[in-house]
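For this depiction, one protein chain was excluded, whereas all remaining protein chains were kept in their positions.
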Amino acid sequence: MVMNDYTSSELMIAASARALQGERVVFVGVGMPNIACNLARRTVAPDLELVYESGVFGARPARLPLSIGDPTLVSGATSVCSMADLFMNYLQGGRIEAAFLGAAQIDRFGNLNSTVIGEYAHPKVRLPGSGGACEIAIHAKKVFLITPLSKRTFVEKLDFVTSPGHLDGRPDGRSRLGIPGGGPQLVVTNKANFVFDQESKEMVLSSLHPGVTFEEVQAEVSWPLKSVSALEETVPPTTEELRLMREELDPDGIYTGRK
Amino acid sequence: MVMNDYTSSELMIAASARALQGERVVFVGVGMPNIACNLARRTVAPDLELVYESGVFGARPARLPLSIGDPTLVSGATSVCSMADLFMNYLQGGRIEAAFLGAAQIDRFGNLNSTVIGEYAHPKVRLPGSGGACEIAIHAKKVFLITPLSKRTFVEKLDFVTSPGHLDGRPDGRSRLGIPGGGPQLVVTNKANFVFDQESKEMVLSSLHPGVTFEEVQAEVSWPLKSVSALEETVPPTTEELRLMREELDPDGIYTGRK
Amino acid sequence: MKLTSMKDAVSRYVPDGAVVAIEGFTAFICFSAAHEIIRQKKRDLTLCRMTPDLIYDQMVAAGCAQKLVFSYMGNPGVGSLHCIRRAVEKGIPQPLEIEEYSHFGMVGRYLAGAAKLPFYPLRSYYGADLAQANPRIKFIQDPYGSGQIAVVPALNPDVAVIHAQRADEQGNTQLWGLVGMQKEAAFSARHVIVVAEEIVGEEVIRSDPNRTLIPHMVVDAVVHQPKGAHPSYAQGYYDRDNQFYLAWDAVSREEQQVEAWLEEWVYGLEDWAAYLAKLEAQEPGIWERLAAGEAYSQPVNYGVYR
Partner (left out) sequence: MKLTSMKDAVSRYVPDGAVVAIEGFTAFICFSAAHEIIRQKKRDLTLCRMTPDLIYDQMVAAGCAQKLVFSYMGNPGVGSLHCIRRAVEKGIPQPLEIEEYSHFGMVGRYLAGAAKLPFYPLRSYYGADLAQANPRIKFIQDPYGSGQIAVVPALNPDVAVIHAQRADEQGNTQLWGLVGMQKEAAFSARHVIVVAEEIVGEEVIRSDPNRTLIPHMVVDAVVHQPKGAHPSYAQGYYDRDNQFYLAWDAVSREEQQVEAWLEEWVYGLEDWAAYLAKLEAQEPGIWERLAAGEAYSQPVNYGVYR
């Protein structure tokens, strides 16, 4: 197999894994974030421990977990606790360094909607709701977002704020409300990656994936997009990253899009 | 051994055990209450489960426990939980039907002091303090008191209210403060037993132990003592109760005063 | 004697209009109880669960529910709960009132309910819209000066159904794996039905008292129902049937298909034994596919203190 041919999912997973450099405790869901965290453990974050909101710390899954409640996350884990301990002592306790979230809508300040499209009382589309997302967004020291780039997702205004990002962009907005976590740091999509400007707290383009133009990205974002001064091309997955993903982490290509 | 010769401790234990008639969940300490509860399980309350504030439900001690932290209370118990579960879910959760308390001072409404003799800031005698007593007095459906009768204990005014009894005697006093438990129901001493009047909530003499006169009891109580209309003689321990105490529950006579 | 049949336990402790919590966070989800509730045509229930999951999707489709109290309305790892969405979005088969929290909010509600606290404080909902959407979420001032903190009200269901690996006949219940909020749900409820994979002797329970999360004192009925959580799972007993979760996504998209499914798999069957027999007839190898394998805990010594 030609190693420099890779899927956009593989690129997203690799980019997400690198963002975990040196981290020790990550709050993770299933799918791409799960593979990204396991990739990071084998590369840039050897001490990384995976925490699942179902109550698992230090999971050693013998197979690719298909849900956060997969029993393979329990067998051989370091610790399994109640949801009360997980949300009280781990998350609210400030023990979670990084967390991954997704959403149906994201605004320019990284606020997230996973509750409804349309009016709350009379929704056009009823989405799953917060789950633990609201608390994760509030308490995790860093939040990473993984989502496909699309104008329907990257909107001017959310229909509902499920999970707070940088709110209205005031630098002290979160701390003024007593929110301890640092909020969104990085957005990984299938076309480009974004970071949040230190002053304006606005989501700005930080790197374009190989072959993608600024215009293509702007076309999928509802607000006039700014870029970091030194806009880069996203470093593609390395041979070793691809090998780990393909041979060890997702051999069936379920989440890396090679199925 | 002559069965109608018994110690006052044996009488107190038997009287306490009978008060547990039909109860199912009792919160218990060590010493006489512990023996009384085990006697009740073998006589008037076969379904009685013993709860210890150390976190034990359904203890099956293989020996006489010497403290509420005795490991013999853990081995073979039905359930052992954290102190948080014990105080939150068992006690505050309203699952405790009866509980035993003692104190250094008791007033006529069954309020208890186990904190200080003298001023709190400059105590003459510093006593252990509440432990769980304050919460037990508030949440247990019924509270039983076991203590030797003495003027130093049965006082007009407490130096400190550690655990609320019937407060100032207003029938609705406890409920007005949001106290769910029923408060003190019975006081067992070495000379007489007392109950609390339905209206006045005052501690009144209910039975004199064999051979004890009203005057002897009044002499050890600081307030003018009232009696129930039908004042009785305390029924002494039965042959079977004595046999159980002496052969099974406290063969060394540590708490039954036969040492 | 608390050991009884699911039919009896449900008819006795799940009246129409009851507030019901069949908990189990992504595990121990007691479908055998849900099917019996559907079969007995219980109505106007308020269904409480952090994750409604397929179990409440089926109960809502069957018309058992008038209200849903929840924190994540999805088919975990698959997608939407189409029946609940139809009820919420289109009022099919009937309108469904919702009362929504976050996971932490539901955790707090069970903690408060179990401990008979009027409310539970949590540092959440700042800068989010949920507290506006649900006025039962409030904010109070920290008396120690740290500012505002959110509170949620206690949840005290009329009945909680707790699925577990093992219990004794009195109802002393042991669970391991994803214990979720099973303990708190049991203590918070007025009545508790324990559904166990195995009924064990008291001596098994007493050999490991720290494993006993639910004491008999809070349990009203004990139902022995092996594989009673399928397509969910019981750690160490069988695996989650992910094929079923995927299949349901297709079935549940069409109202008529769901009715046919309920007819075939619930109404048309006498009890859970019939359900299991039908499953096995359809897929003889199902329990091999869902086999748990063996990985035993290393024993610990409690000691004998004489």
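Here are a few things to note about the model shown:
The letters A, B and C name the chains in turn, as written, and every chain counts its residues from 1.
Here is the rule we use: a contact is a pair of C-beta atoms (placed from the backbone, for glycine too) under 8 Å apart; a residue touches a chain by one contact, two chains touch by 3 or more.
Everything quoted here is computed from the prediction, not taken from an experiment.
When the full complex is examined, the chain removed from view is found to touch A, B, C. For the options C:Gln256, C:Gln282 or C:Asn301, the residue in contact with the chain missing from this view is C:Asn301.
Which of B:Ala15, B:Cys37, B:Leu50 or B:Val80 touches the hidden chain is settled by the complete complex: it is B:Val80. Note on the undisplayed chain: of the listed residues A:Ser8, A:Thr72, A:Ser150 or A:Ser222, the one touching it is A:Thr72.
Interface note for the absent chain: among C:His103, C:His163 or C:Arg211, the touching residue is C:Arg211. Although one chain is not drawn, its touching partners on chain A can still be listed: residues 24-25, 49, 56-58, 60, 62-63, 70-72, 74-81, 85, 88-89, 92-95, 180. The missing chain lies against chain C, touching residues 116-123, 138, 140, 142-144, 146, 149, 151, 153, 165, 174, 176-177, 179, 204, 207-208, 210-211, 235-237, 239, 292-306. Looking at chain B, the residues touching the absent chain are 30-31, 53-56, 66-71, 74-76, 80-84, 87-88, 91-92, 111, 115, 120, 123-135, 138-139, 160-164, 167, 173-174, 177-180.
Simple rule for what comes next: only the chains that are shown with their structure count from here on.
Taken chain by chain, the contacts run in an open path, each chain touching the next and the two ends left apart.
Most remote chain with respect to chain B, judged by CA-atom centres, is A. Averaged C-alpha coordinates put the centre of chain A at 58 Å from the centre of chain B. With each centre defined as the average position of its C-alpha atoms, the distance from chain A to chain C rounds to 29 Å. Annotation for chain A: no residues touch 2 or more other chains. The set of chain C residues touching two or more other chains comprises 111, 183-184.
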